[in-house]
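Have a look at this one.
One chain of protein is taken out of this complex; the other chains stay put.
Naming follows writing order (A and B), and every chain is counted from residue 1.
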Amino acid sequence: MLLFAPIDILNNLLLKVFSQETITFFIWPLIQIGLIVTLVALWVAYATYLERKISAFMQARLGPMRVGPWGLLQPIADGLKLLTKEDFIPENADRWIFFFAPYIAVASAFIVFSVIPFGPDWAVIADVNIGLLLVLAVSSVGVLALILAGWSSNSKYALLGGLRSSAQMVSYEVAMGLSLIGALMFARTLSLSGIVAAQGSDSIWYLVYQPAGFLIFLISGIAENNRAPFDLPEAESELVAGFHTEYSGMRWSLFFMAEYAAMVVVAAVATTVYLGGWYFPFVYRLETSGHHNLFVIISVLVFLVKASIILYIYFWLRWTLPRFRYDQLMDIGWKWLIPSALINIVLSGFAIFLVQALNGWRGITTIESLNRGLNLTATGKGIMIVIGVLGLFATAALLARINWRSRDFNLRVQRRNIRLVNVPQGKPAVQPQPGS
Amino acid sequence: MVLNMGPQHPSTHGVLRVVLKLDGETVMDLDCDIGYLHRGMEKIAENRMYTQIAPYWDRLDYIAAVSNGLVWVETVEQMMGLAVPPRAHYLRTILTELNRIASHLLWLATHALDIGAVTVLLWALREREEILKIFERQFGARLTCHAWRVGGMPNDAYDDFNKDVRQFINNFPKRLDEYETVLSENRIWLSRTVGIGMISAEDAIAIGLSGPALRGSGVAWDVRKSRPYAAYADMDFDIPLGENGDTYDRYLVRLEEMRQSRRIIDQALEKLPDGPVNAKLPKVVKPPAGDYYHSIEGPKGEIGCYLVSDGTAQPWRVRVRPPSFINLQALRQMCVGHLVADVVAIIGTLDIVLGEIDR
Partner (left out) sequence: MPLVKTPKPTFAQKLKRFFMIDLIKGLGLTLKYNLGALIDKDPVAGKGIYTEQYPKVRPDVAPRFHGAPRLNMDPETHDTLCIACNLCAIACPEDCIDVIPMDVEIIVAGKPRRKKVLDEFIFDTSRCMFCALCQEACPTSCLELTQDFELATYSRAGFVWNREMLEQGRETVKYTS
């Protein structure tokens, strides 16, 4: 299409100067990185704007309205304001670590975007075949940034807040990693593009096979990002503002951006692994009919829409639910999510074994192909969905059995124990007048 | 470790300083440091005339100023033996109950905010805004209203008073149900409030608690029932009582009190008599020499006034019985053994306002 002729023209222009190899492996990735970093930075900035607007609408108010039409320039105004603030470093703080902690946080959040498939073909920077492992590993580096920030602030409260945040993040990372294994058993590859292709060729979202896995992943993702209802370490009504107490101005805004970028990472990984990524069956027809670049662009849009739905869930949960206390939070991570993730793995493995065993038995075909992931026939899918749903109940029953002594578990019986009484009236202080 | 929740803190509901002795995260001991808002109101009152003291009473419990003003004027009226016209009594009842709803709405807003449900803050403040509009149209001010005068009210109900109040109480139960939907059965809310800050009925009576803090522990004491004032003798309403004396019960008690307040306003609007709204006063208001104590059921508890008069135009001594000050004494007993994050919830459930504590 004419719209995308510039790509070919640019390619031809560059060929005059560089060799084709340099262009393919160096120049184009640089352009892709530039585009994706810009896209993510804008997305993160406008995620803050959207959070303010969505929270405002939920609270029957308007949100930012003054800066630009409908407040659309608010993130830019905030950025400018933060840039002009005083660069304040506490007295005996460890200068170099204080400087570097925000950069580590932002870097670890942004590096992950290099493997996330925003779309097919050229919309992913590096399709590494251990993509998912890279995502988990690099996002764990963010915890280091938290600890360094808390330590270098030379403040008792920032240190404690930072340690609590990082303990929370580490606990939930275990559950996050374990919950992804269930979906991996179906995709049979760690490469994120491969996972999307597996869902595409099976024409199903792994959300359907793995409802428990999706739930566990989402909850641990929210806890990983220190977002409500798991945000006690950094809540305003707590005693400290967490690890970023002593940061102000642009350094603080880097932490803020890192937090939102991490949210976007979790949303993107959840879309890729559980919601089918950029794949959408009607869009695929564009590819087969030859409009390749248009197909890629629309797939990117599909991906953005799906990830935005998960981001909306983030905002929705934050502004509705109260927050957990720290011990309840750790309780949930270790005693509820990790066992359910493990049970999920066992059940998924059992389900796949069952499906493979049933294949060819008495004329039932459950497996269609094993080329790109585990593709199942309708029978196979039916069996998998039934086991997925039964697995939810089984997980709940097993967890109830394990946690029978948990105090909060026993309290969740809803009851109203207020009684209304009408006590007899006493003597009034002043006798009422006649005729009143 | 000693931790200081300093006077400037988003959750101490005013300038309250709490010094916590912690063992890890568990509170071992607690000490409150108050006085940051002391303005010398009782001393100022010794040098003002009786009608001039009324505006100072609004600044005590500034969230629910209408009921504070009521204590003062009723004390002076009863000491002087003034007969207030019945229309004034009924209007006082209606507006004081609206004031109770406004105070409980603000309590709910800040309590939910402390525990994390921020949306309830904004919704409750929206309802409170409606009440404050009614106050503005009736009294001329939203918050510190200077609502009552000795002998009645300065102005009769404004033209649209009935319509506005009716509209408010028609919308209100639906809003209360909305807050209950988000909070009352929410497992996170239950985990944060059930079993937190428990106080038994005997301890509550021993400390001298009053108001919802006392009724949450199951003690049936409400000054509106035991010594009715204004038009409460003619009103038919119930008192909600809790069972366990924990934060959740106090939360349910206050929600139910809002419903009962709505019932009282409904009845009082029906029965509102006609007539004048203020009594004839002597030129200078001078209660006879002697002392007198009168208390009413404010939203935070029993607020009382002990007035010693020496027969002149200025009182000899005005002593406020501040419910929040006495309720705050229970904080130590409620908090010991809990975690630090619960201290914030417990301060919220006691519903203290520093204007009253420090005067």
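Basically, a residue touches a chain if its C-beta (ideal position, glycine included) is under 8 Å from a C-beta of that chain, and two chains touch if they have at least 3 such contacts.
The shown structure was predicted, so the numbers you read here are calculated from the model rather than taken from an experiment.
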In the whole complex, of A:Leu10, A:Met58, A:Val128 or A:Ile385, the residue touching the missing chain would be A:Met58
Per the whole complex, from B:Lys21, B:Arg187, B:Arg317 or B:Arg332 the residue touching the absent chain is B:Arg187
Listed in rising order, the subunit A residues that touch the chain left out are 54, 56-62, 65, 316-317, 319-321, 393, 396, 407, 410-415
Across the whole complex, the chain not displayed is touched by subunit B residues 48, 51-56, 59, 119, 126, 129-130, 133, 136-141, 144, 146, 154-155, 158, 167, 171, 174, 178, 181-183, 185-188, 194-196, 198, 244, 246, 337-338
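Everything that follows uses one rule, which is that only the chains that are shown with their structure count from here on.
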Chain centres from averaged Cα atoms put subunit A and subunit B apart, in whole Å, by 44
As the complex stands, subunit A meets subunit B at residues 55, 58-61, 228-229, 231-232, 235-239, 319-328, 407-408, 411-412, 414, 416-430, 432-433, 435-436
Seen from subunit B, its contact residues with subunit A in the complex are 3, 5, 10-11, 25, 74, 77-78, 83, 86, 89, 112-119, 121-123, 126, 182-192, 194-195, 220, 222, 225-229, 231, 233-234, 237-244, 249, 252-253, 256, 260, 273, 294, 339-342, 344
